[in-house]
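A single protein chain has been omitted; all remaining protein chains appear in their positions.
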Amino acid sequence: MKWEKYLVPASLDEALKTLAEYEGQARVIAGGTDLVPQLKKKERTVKCLVDVSRLAELKGIHHQDGLMRIGAGVTHQQIAASPLLRQTAAALAEGAAAVGSPQIRYMGTIGGNIVNAQPAADTAIPLLALDAEVEIASKEGVRRQPLEDLYVRPGVSKVDASAEIVVAFRFQTLHGKRGSAFARLAKRRSLSLPILNAAAVAILSKDGALFEDLRLALGPVALTPFRARKAEEALRGQPVDGESVVEALVIASEEAQPRTNPLRGSAEYRREMVKVLLGRALERAVAAAKA
Amino acid sequence: METLTMRLNGEEVTVQVEADALLIDVLRERLGFMGTKEACGEGECGACTVLLDGRPVTSCLVPARKAHGREVLTVEGLASGGELHPLQKAFIEHGAVQCGYCTPGMLMSAKALLDRNLHPTDEEIREAISGNLCRCTGYVKIVEAIKAASAG
Partner (left out) sequence: MMSKEFSFVGKRVPKLDAPEKVTGQIAYGHDMKLPRMLYGKILRSEYAHAQILNIDTSRAEALPGVRAVITAEDIPDMRIGWARDHPVLKAGKVRSVRDEIAAVAAVDEDTASEALELIKVEYEELPGVFDPEEAMKPGAPVLHGEAPNNIQEKMRQSYYHGDVEKGFSESDVVIEDRLTLPFVTHCCMGTSFILADFSPSGDLTVWSSTQMPFLYQRDLSMVLGIPASKIRVIKAPVGGAFGSKLDMYPFEPICVLLAQRTGCPVRITYTREEEFVVGPTRQPVICDVKSGAKGDGTLTARQVSMILDNGAYSSWGATTPLVMMQTISSLYRVPNVKYDVVVAYTNNPYSGAMRGYGNPQATFVVETHIDMLAHELGMDPMEFRLKNANQSGDVTGQGVKITTCGLTECIEKAAESVTWKAKRAKPDARGVGMASLIHVGGGARIYPSDGCGSTVKVDDFGKVTLISGSTDMGQGADTVMAQIVAEELGVPVANVTVVNADTDITPWDVGAHASRTTFVAGNSARLAAMDAKSQILEGAAENLGEKAEDLDMKEGKIFRKGEPEESIPFEKMVRSKHFRPDGDIVLARGWYEPPTERQDKEFRGNISAAYGFATQAVEVEVDTQTGEVTVLKIAAAHDVGRAINPMAVEGQIHGGVSMGLGYGLYEELVVEEGQVLNPNFADYALPTALDMPEIDTIIVETDDPAGPFGAKGMAEPACIPTAPAIANAVYDAVGVRIKDLPITPEKVLKALNQKKESEEEK
């Protein structure tokens, strides 16, 4: 038996109650694309699955007053295909489009991609660069937490999927002199995990010449999705196309701590690729900000 | 055991399933719809692709209960009224089938594409079947067949 009970609650409240009843032995399932293989391989055990994929509270992509709110139950396909997100949070749309395969993108949700806590999850890296906040519902109510604080180590997040439900992600949309982009290196063009991925958000001065602010995210170069803060620091206030960019990329490659993986590349190669991918993401983010 | 009611290939079906049954097992083992193939069991090859409410999903990863109250289309439901679906005809005529093990899943991904895009480009076709692995054909004739079955 992979699980003994499969419940499909009709509301968020009911879902939370159900989780509470099982006292830690139930787990939230959304698309199931990560969880079902884990359960099949007995990497995880669970008594009850609580399916949140049809909850209205977890649906929808809404934009109001410069704030984007994406329901945790929104699928990668919906994000990748959203004209609104393509325009105002391109890095996220691009990241979602890179997940797995069409089937996985139709099934998998952005919430699941985050709770599964892989350090190079293709939606986590752009969300990190977008400085997203996460709404998490529990018996005690809804709390908001920066995405960055959610991670513990590969496969483990601070969301207790036996008691809590990720409801939505929120971030400031990018308009005016702001732009974002995502870059990815993988063995092949579909069905593959990244050797490295990177997302950049560029916030430029009015004349488009300087980085007023910027955020750079990378994976997998640490146990959790990684913000290249030293590189960001080095570039803040600097020209968008000068030597400082090259220097910042070097800094990023030094602060990143990629590991050697016999299937996906050596630490040395990945470190070198930090410069290339981050450079490409940043260049496109700047171009988008200027456009 | 739990009750699962779905519209399978246009007909309402009710079946008692184990709580942890996966959609592919219900289709193959309980209902005898053997056209859907399992080739990896981890959602990494697309052989088990079926349409759930018109969307392509790998049925080896879908808890059967997710199909409750929804529409499921398998390869057996493509032909209608004794006529093969245009995609099926095109796969035959264009040599898109060799060993055939990926074919049912490939057809379902193609169907999902053509249902939302009547005029796909070659690149859009490749993208739509990029979650379906094939070791025999190099995909060339599959892309040709899907193109031929589209409205051009």
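Should a chain be cited, it is by its letter among A and B, assigned in written order, with residues numbered from 1 in that chain.
Keep this in mind: a residue touches a chain if its C-beta (ideal position, glycine included) is under 8 Å from a C-beta of that chain, and two chains touch if they have at least 3 such contacts.
Only a predicted model underlies this, so the values are computations on that prediction, with no experimental measurement involved.
In the whole complex the chain that is left out makes contact with A, B. Only one residue in the set B:V57, B:L78 or B:A112 touches the chain that does not appear here, and it is B:L78. Residue-wise, the contact with the chain that is not shown comes from A:S192, picked out of A:T18, A:Q38, A:Q87 or A:S192. For chain A, the residues touching the chain absent from view are 185, 187-193, 195, 262-263, 265-266, 269, 272-273, 276-277. Seen from chain B, the chain kept out of the figure touches residues 28, 33-42, 44-45, 47, 74-76, 78-79, 84, 88, 91-95, 97-104, 107, 125-127, 129-143.
Assume only the chains that are shown with their structure count from here on.
Centroids of chain A and chain B (each the mean of its C-alpha atoms) stand 29 Å apart.
Considering their complex, residues 1-6, 8, 29, 32-33, 36-37, 40, 49, 51, 53, 77, 100-104, 106-107, 189-191 of chain A touch chain B. Contact residues of chain B toward chain A in the complex are 2, 18-20, 22, 41-44, 46, 49, 55-58, 61-63, 65-66, 68, 109, 112, 127-133.
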